[in-house]
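Note that one protein chain of the assembly has been removed; the remaining protein chains are unaltered in position.
A, B, C and D label the chains in the order they appear, each numbered from 1.
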């Protein structure tokens, strides 16, 4: 899993039906308590907001965190780091 | 998920039967609002065109965006960023 | 699979229901007996602690090591290196 | 998906039963029309030969291009670029 800080909302009006209602957040990854230059976009599942430190699951495991497990995504925010 | 700008069409006449009719687009990835030197090729599912900023899902989740979920691909454009 | 040293506990109170009770550990990867600057976060399944050298499985295979194979994770510590 | 030029045949006599008869090709990846220093090995499914530019699908999607979808591979050449 990956850790990072939520930096931005990504808005997409034209998208796959199964993603309607999903909140897309761009996350800057943190490794060893330091910010990296790596970013990815994840669907939120825990009410995360900009500036919060989050845990992201990627791949097929990401979809297990969603109500619709067949939503076409590959990264979901599954926790907020204390 | 990844964000990027569609740069090119990739044309392949000899290909897997299940990919006939798929539009292959080469996408230059964007991280933190900046263009990177990373590129990948994704199947379009939302009518994206060259120059548009798109969201890409990779891996098994990509196929969930296609009519034929057993098409042998690993990256699909699932949204167009506003 | 990846090898690394457990460096830190990651605490997340607000998280996916299926991850409650999971221990998240940040691991610094080792390649060719040398520490790298790569880190990832894995769920523990073997009682690993800080400072121990561990083996990590990523992707869908990771969940096969958990009691709840539908927990939304993508990396699990599956062994402790002697 | 990835694009690249087929550079070499990889011959393996001692291999998994389910891979007998597979043609393994080493491919040099191309991004943005330029050769990279990245290489991977893919099973051919479209009759590709050395020097041809091909499309590769990786991960679980790769196996969907094979007659034996349970062959233990993770990368298959699924098209030849015109």
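The working rule: contacts are C-beta pairs under 8 Å (C-beta built on N, C-alpha and C of every residue); 3 or more make two chains touch, one makes a residue touch a chain.
Note that the structure is a prediction, hence the values are computed from the model and not measured.
A.B. asks: Hey, which subunit C residues sit against the chain that's not shown?
C.D. replies: These residues touch the chain not displayed: 1-3, 31-33, 45-47, 55, 57-65, 76, 78-82.
A.B. asks: Which parts of subunit D are in contact with the chain that was left out?
C.D. replies: Against the left-out chain, subunit D lists 7-8, 10-16, 18-19, 24, 26, 28, 37-43, 59-60, 62-63, 70-75.
Basically, only the chains that are shown with their structure count from here on.
A.B. asks: With over half of the numbers shared counting as same, classify the subunit A/subunit C interface as same or different.
C.D. replies: different
A.B. asks: Take the average of all CA coordinates in subunit A, do the same for subunit B, and state the distance between these two points in whole angstrom.
C.D. replies: Each chain reduced to its C-alpha mean, subunit A and subunit B end up 19 Å apart.
A.B. asks: Counting only residues that touch at least two other chains, what does the list for subunit B look like?
C.D. replies: Where subunit B meets two or more other chains at a single residue, that happens at 59-60, 62-63.
A.B. asks: Taking all chains into account, which pairs touch?
C.D. replies: The complete list of chain pairs in contact reads A-B, A-C, B-D.
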